[in-house]
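The structure that follows is given in the form of structure tokens.
Only one protein chain is missing from this complex, and each of the others stays in its spot.
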Amino acid sequence: MKVWEIGPQTGIDSLRTATRTPPETSPGHAIIKVHASALNHRDLMLTAKRYGGSKPENRVPLSDGAGEVIAIGEGVTNVKIGDRVVANMFANWIDGPWVPGLFSADYGNTRDGWAAERISAPAASLSKVPGHLSWEEAATLASAGVTAWNTLNVLGRMKAGDTVLVLGTGGVSIFGLQLAKAGGAKVIVTSSSDEKLAKAKALGADILINYKKTPDWEKEVLKATGGYGADIILETVGTASLTKSLQAAAFCARVGLIGGLDVSQPPQIFPLVAKNVILGGITVGSREMLDDMLAAIDAEKIKPVVDKVFAFDDLPKAYTYLQSASHFGKIVIRHN
Amino acid sequence: MKVWEIGPQTGIDSLRTATRTPPETSPGHAIIKVHASALNHRDLMLTAKRYGGSKPENRVPLSDGAGEVIAIGEGVTNVKIGDRVVANMFANWIDGPWVPGLFSADYGNTRDGWAAERISAPAASLSKVPGHLSWEEAATLASAGVTAWNTLNVLGRMKAGDTVLVLGTGGVSIFGLQLAKAGGAKVIVTSSSDEKLAKAKALGADILINYKKTPDWEKEVLKATGGYGADIILETVGTASLTKSLQAAAFCARVGLIGGLDVSQPPQIFPLVAKNVILGGITVGSREMLDDMLAAIDAEKIKPVVDKVFAFDDLPKAYTYLQSASHFGKIVIRHN
Amino acid sequence: MKVWEIGPQTGIDSLRTATRTPPETSPGHAIIKVHASALNHRDLMLTAKRYGGSKPENRVPLSDGAGEVIAIGEGVTNVKIGDRVVANMFANWIDGPWVPGLFSADYGNTRDGWAAERISAPAASLSKVPGHLSWEEAATLASAGVTAWNTLNVLGRMKAGDTVLVLGTGGVSIFGLQLAKAGGAKVIVTSSSDEKLAKAKALGADILINYKKTPDWEKEVLKATGGYGADIILETVGTASLTKSLQAAAFCARVGLIGGLDVSQPPQIFPLVAKNVILGGITVGSREMLDDMLAAIDAEKIKPVVDKVFAFDDLPKAYTYLQSASHFGKIVIRHN
Partner (left out) sequence: MKVWEIGPQTGIDSLRTATRTPPETSPGHAIIKVHASALNHRDLMLTAKRYGGSKPENRVPLSDGAGEVIAIGEGVTNVKIGDRVVANMFANWIDGPWVPGLFSADYGNTRDGWAAERISAPAASLSKVPGHLSWEEAATLASAGVTAWNTLNVLGRMKAGDTVLVLGTGGVSIFGLQLAKAGGAKVIVTSSSDEKLAKAKALGADILINYKKTPDWEKEVLKATGGYGADIILETVGTASLTKSLQAAAFCARVGLIGGLDVSQPPQIFPLVAKNVILGGITVGSREMLDDMLAAIDAEKIKPVVDKVFAFDDLPKAYTYLQSASHFGKIVIRHN
């Protein structure tokens, strides 16, 4: 079968095609025919060889994808042939809290990912895709969606009427916006582009802040909420931004610090004490969170935002497009 | 000023009018000009002298109302003259969990209620009414709304995609339906009337069960959810119904047993063990829960369902109408 | 190897010895040389063929045991040869909440248990035994200990200073007493025997109630706590007892309804509403809870109470002794 691999070079050029023997069934695993996969910012970091200490050489990239179960191994009962499925990014994080060791089965990083015709996955890592989603839409869910869900509903304990702040319009932020609206929250979105803010508004955003025109966006958040601030913040930018986020936080706010971010500038965290803010580290989430998110996506018939679809053979072009940062929503690969 | 009082007789005939000196400002209290009030089932029980050991004689009835602040006492900072407000039913339950002693300041039961031209209320029990609500709509919120909110969001820890079951179409159930939909849940409603089910559908109900036609409604709940059951149940009927509710419950479901209900028939509770269900007693809620609910009502622009409005002088007619149980939504009194 | 099996008869006579091929290593599993096993009340129910719909014929009994890892299969990393281990009763309940399907891997019921010379166990179900425990002590932990832990610390969210009520001096109650004392709680114990109460006192019990002499023990609980009641109750008796337990409960108490109990008499549950009590079903717990309990047992150097040790060949005598209900603490089988 045809796969993409990450080669030894630094950058997008390191992507190369290869031919591999298709995976065979094994106990507890399912074989999936991949229909679509999707890109995340960390895929760029992996080709750049700048994702922590990861050594992705020879690895099939992409943590996100969707496909059809075409074979199951011994003992598999939760999925059957013909099911449309996605996999949780950390294949062994099924339920309960984040524990040591789960990094070792991270699709597209420490185990082969979705840029392939077939993939073998532990059945326990799989969830069924709601019927209203296309393959392309389903492929976008696993990392950015679950990251936003975890921050909002597990760390954040969101309830209708809460005020949620998302920074920018990347994948996690847009899922954050959609999932927060699905749960009845009021959502504030920041962006440097009025055009992107208009798109966020069309998805339900209540308060829009152009941080280029309003660099003190944290004050604008307070102003727009009558001095109250944001109950939940998806801090996807980094520790420099965190200083402002904590100023924009409500008393007892929950702020999710979301993985792979810029930590070059240490934050001022005193407002965290004064307001009893909770700051929690987020590394995507568990298969149970994926299930819960899919139930919400199904109940509210949420449609993930797909910016652009590339052909399987054009994977490097998709990476280049992601790097240009002009997208709004997810960049998807169609496998056939 | 003119007030209604509960007299010594048993039943609706015990309601009588009286003239009282209007309340004066006192430290920590606000004086409210009442614009509308609303009825709950327990108001019937109080006139029937069948609400636990309550002795409501000479009491101004009604726990629910809305009005305008016309004076404030010393030390009041959370409301000001002109504010449109509602009060939490237990005037001293501000925040935190239910503790002993709070029953002693229960509007319309252990302290005078809203069937009056003016009311004096501890300012700490007051919340401001969202701008999109009329006086009649605002008057309906305090008991039925907060009861539903507490069950869904405090006991129930609801998140988008959860399945919520409400029994019948009384005040708590309809608020339960609306607040659950606002939070992105899938809602199941039971009723003996197809007409009422149609109204519930118009409010967003996803699954409708006529329990007259389908007496084994608990099996229908399981069937309609693919065997999964309901994550959160508002058990407003009584302990007889609880046996079926527990059969309809999902694993780890949260079931709120809601006050003043029929306890004549002890339930079979073994399914609670087998599914690790949580059964929690609910007695309305705190002022903080009222605030949170109002934030949700504001964010989602929820309109409470008003069935019928009566004039202040026609209060006994409103009670009689409530007793007939033909309503869908709340019965409201207009005070001017 | 030599094993005990449950035969077709009804009662303890159904226990029979058999010879089986020792288990071989398989992926994800460990082979354990069993050093000790322990009995629980449900083992009697299983031989009586009265444990729900269980069909235990040909099953190796006993959910509790301890032993040494003598071989590991492919992919096992959490235990190694030589480790002293116990297994979680539900072999697939690793973490997170109770979900459907976990009953299907219940040691001694739906899969073979510990009354054998060797056992093969999914490595994920195993935890390491603290060094201060003998094999006999370690063997007692898995079901009764985790049941008490789950009720106290997961459902009960116990903190130092809470008041805990345990009913009688069975295995769960004694673990409840020891683990509650380890966490700084004040513990109330009921029993029909002053001798057993004296033993409970020696383990740290603060308040002792002989329910034969004081049949209204629920009033005694209130009296002994200045009218406050118990914050956490381990309801191990059944639904008849539950009526009294709910009267003995504090406001917002957490009451664990613990599996396999007498449900012949439906309870009066109205006090649950009036006090906002939480009643939760408990079916032992997860491997994570077992780990957490073992950390507590290690930190506080808790010694489980072993009442009597029988030889492997005398298993039926151990059952008969358990049935006599004269024990205090656990009944253990020594395997060599």
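The first chain written gets the first letter, and so on, giving A, B and C; residue counts start at 1 in each chain.
In the analysis below, a contact is a pair of C-beta atoms (placed from the backbone, for glycine too) under 8 Å apart; a residue touches a chain by one contact, two chains touch by 3 or more.
What you see is a predicted model, and the numbers here were worked out from it, not measured in a lab.
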{"item": "Residue of A:7, A:204 or A:259 touching the missing chain in the full complex", "value": "A:259"}
{"item": "Among C:84, C:186 or C:199, the residue in touch with the chain that has been omitted", "value": "C:186"}
{"item": "Among B:95, B:216 or B:313, the residue in touch with the chain that has been omitted", "value": "B:95"}
{"item": "Omitted-chain contact residue, chosen from A:148, A:277, A:306 or A:332", "value": "A:277"}
{"item": "Touch residues of subunit C, complete complex, unshown partner", "value": "153, 157-162, 179, 182-186, 206, 292-300"}
{"item": "Contact footprint on subunit B, counting only the chain that is left out", "value": "27-28, 77, 94-97, 99, 101, 286, 288"}
{"item": "Where the missing chain touches subunit A, by residue", "value": "97-100, 155, 239, 242, 251-252, 257-259, 261, 263, 266-270, 272-283"}
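To be clear about the criterion, only the chains that are shown with their structure count from here on.
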{"item": "Dominant chain pairing [most C-beta pairs in contact]", "value": "B-C"}
